[in-house]
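All protein chains but one are shown in place.
Order as written gives the chain letters A, B and C; numbering starts at 1 within each chain.
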Amino acid sequence: MIKQQHMKLVKQEEIAQDIFELVLEGSLVDEMNEPGQFVNIKVAEGDTPLLRRPISICQIDREKKQFTMLYRAEGKGTTILSKRRVGENVDILGPLGNGFPVREAQVGDTALLVGGGIGVPPLYELSKRLVASGVKVIHVLGFQTKDVVFYEEKFNELGDTYIATVDGTHGTKGFVTTVIEEQGISFDVLYSCGPTPMLRALERNYGHKKVYISLEERMACGIGACFACVCHKQDDPNGHTYKKVCVDGPVFRAGEVVL
Amino acid sequence: MIKQQHMKLVKQEEIAQDIFELVLEGSLVDEMNEPGQFVNIKVAEGDTPLLRRPISICQIDREKKQFTMLYRAEGKGTTILSKRRVGENVDILGPLGNGFPVREAQVGDTALLVGGGIGVPPLYELSKRLVASGVKVIHVLGFQTKDVVFYEEKFNELGDTYIATVDGTHGTKGFVTTVIEEQGISFDVLYSCGPTPMLRALERNYGHKKVYISLEERMACGIGACFACVCHKQDDPNGHTYKKVCVDGPVFRAGEVVL
Amino acid sequence: MNRLAVELPGLSLKNPIIPASGCFGFGREFANLYDLSVLGSIMIKATTAEPRFGNPTPRVAETPGGMLNAIGLQNPGLEKVMAEELPWLEQFDLPIIANVAGSQTEDYVHVAREIAKAPNVHALELNISCPNVKTGGIAFGTVPEVAAELTRRVKEVSEVPVYVKLSPNVANIVEIAQAVEQAGADGLTMINTLLGMRIDLKTGKPILANGMGGLSGPAIKPVAIRMIHQVSQVVNIPIIGMGGIQSAEDVIEYFYAGASAVAVGTQNFVDPFVCPKIIEELPALLDKLGFDHISECHGRSWKEVCLTT
Partner (left out) sequence: MNRLAVELPGLSLKNPIIPASGCFGFGREFANLYDLSVLGSIMIKATTAEPRFGNPTPRVAETPGGMLNAIGLQNPGLEKVMAEELPWLEQFDLPIIANVAGSQTEDYVHVAREIAKAPNVHALELNISCPNVKTGGIAFGTVPEVAAELTRRVKEVSEVPVYVKLSPNVANIVEIAQAVEQAGADGLTMINTLLGMRIDLKTGKPILANGMGGLSGPAIKPVAIRMIHQVSQVVNIPIIGMGGIQSAEDVIEYFYAGASAVAVGTQNFVDPFVCPKIIEELPALLDKLGFDHISECHGRSWKEVCLTT
């Protein structure tokens, strides 16, 4: 169930350039179950910034009642968030949306997890769940440059992990698609989160297989009330039917909505 | 000279109901000299609240480069200020305005210091200065009720101190004027800060003597640029001449401006 | 005595707190969070004759103390609203205010006539002020004669009282208000959003795909308060006030200005529980201010109030 809670900040650390790892604690974690869901954060009290910021759940520790987010301090809101300190309370609304369907990968299957930049975080909890249910995981993670790469080792512990950087400063030079082709990776299910051009390429190349993608869209409410985040459906691209990224997504099966 | 500085918060304590004592440290203190001046505080980064808040300087410690303010957490801005913590930096503009003329009281004179509510703070530094220059000080301080009385002992250390409370829960029941009359206090110079009705009463009763009063007015800039805080002069009550509370005051000689 | 109960044309409200149109959908999402029956009413999402997808995304952008939206009146259309949304809302103890939109007079008239027949629709809110539709929309709300004519036509067909929602994007709000009052409006709701724009620093292009959008949130509150203060003094129909309401204090400010009920929009996105919170906090605030009933606050900003009670 969606709850609003002022959760305790127990860790805040810059793990790569402008990339922060934030751990929050509170009973709201009890409600978190699906990898790929997100929370909507009020980064500070008061009216600036006014709107909440959607950030994916990266890791869930139900025993400690803690969850982890990874975010890039970029605009006003995330920069303010990055200045919040241990011991403070952060206003969280969540968990929101529908996550990745873990069950679509069976015991013994190979799941390919493809992340781009700040789209990588939700894949971590997903990967853990897949591994726990006996699925073999392969990770292909794309970043702009070496300085913004994060969680490489953590993913490595769960399965083979390939890194691509646009400028070639780490791993393969190029895009995630370069890596998948070069390595000739085969898979039963593909899960992905990252920039839309990347998702489009994956849909184009592998859309005939089981591919699940997580979308981003500017949001206001995050709960389905404002109609900010709608997208057309592929079977009615110019009509009035629609999906809301916040409640029907953020994860969709490739081919379902217009990217 | 007026400076802007992010000063270090070294103490924040609730010393009476909703009354906070705040100590800030920084080289800006070097510029502070006159009791009765004030600073203009940005209580938090961002746009809410947008404007600075004017607060009087209550005590100056030039050696430690610290100064003290006392304020009532009442509206939005002061409530936010009251939540700032030791170690944080607070954006201060100051010192602003013209303070109390200490020299108007000579060695051996008696100065009567009359404060009302949250108008009491600037009288503390003033009293210390007067005592230091050999003036006898008498304090009459008025408050609503017992719970909001503050600094009674501190003033007591400097000179006779009478308290009046409106509801009679502490000291004399009534107003500061009640006390002055009942006690038959005589003085050479009167310095006062507090609500306008109180200042008006003092001006009416003692305006023939040397009386200095500190005014409050809603401000935007605090430096004389916006014309928010002007008042008419008593010698031209309906004309276009004026005084600005922020730069010409906040301390005026009684009779100078229209209250 | 219910200290918050308010009687308005067509609407017996147990309290004057109403989620604003377009900020609450048809209530389904919020029904998962709390019991909608605690509300005074709901202003449902603008309904047009045909289903509308609305504008391309991005449809929202943030501004200092506010937000822009260019949703473009996305809605499932009259038929579906009548067949699915309104019946679903009957489970709650709530009079519904149906927000009616269109691009031509005929659209408005058609939707108004039909939707007013729904048993739980107790009033219409005529949206003559949406800045996000290309044809009609905004023009209806900025020319007094046009606004009046539309009001008259809708009044002819509506079985329930008609509230007209005013646009703040005008030089003289009083003129428009008086025109629609004379045309038969039973009440006013104000204000809709101010027209605004934000531009992306990197691309140099407007953030909203639509270019301009409607500004809402706390930033516009002083404009709304001013307009309600002006209009409430010269009209004899009640005003439902809105624009940036976040707290019980804001509600009182709107009543002082001359509102008889209020709607909460953008803040539902920031805090989905804001409406029940305000309803809960109002009685204590009335105590603090010394009022027995919220209606005593009405119009104090301009009324000569007799101070001895």
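We take it that contacts are C-beta pairs under 8 Å (C-beta built on N, C-alpha and C of every residue); 3 or more make two chains touch, one makes a residue touch a chain.
Because the structure is a prediction, the values reported are computed rather than measured.
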Legend entry - Sole contact to the chain not displayed, among C:V60, C:V170 or C:A261: C:V170
Legend entry - Contact footprint on chain A, counting only the chain that is left out: 47-48
Inset, instruction - Spell out the interface residues on chain C facing the chain that's missing from view. - result: 63-66, 68, 142, 169-172, 194-199, 201-202, 204-206, 211-212, 215, 217-223, 225-226, 229, 244, 249, 252-253, 256-257, 289, 297, 300-301, 305
Legend entry - Residues from chain B at the interface with the omitted partner, ascending: 1-2, 4, 42, 47-52, 93, 217-232, 239-240, 242, 247
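The rule we apply is simple: only the chains that are shown with their structure count from here on.
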Inset, instruction - Farthest from chain B by Cα centre, which chain is it? Let me know. - result: A
Legend entry - Rounded Å distance between chain A and chain C, as computed from the means of their C-alpha atoms: 36
Inset, instruction - Could you please state the distance in Å, as a whole number, between where the Cα atoms of chain A are centred and where those of chain B are centred? - result: 54
Legend entry - Intercentroid distance (Cα basis), chain C paired with chain B, Å: 46
Legend entry - chain C, residues touching no fewer than two other chains: 64-65, 218
Inset, instruction - Give the residues of chain A that touch two or more other chains, as numbers and ranges in rising order. - result: 47-48
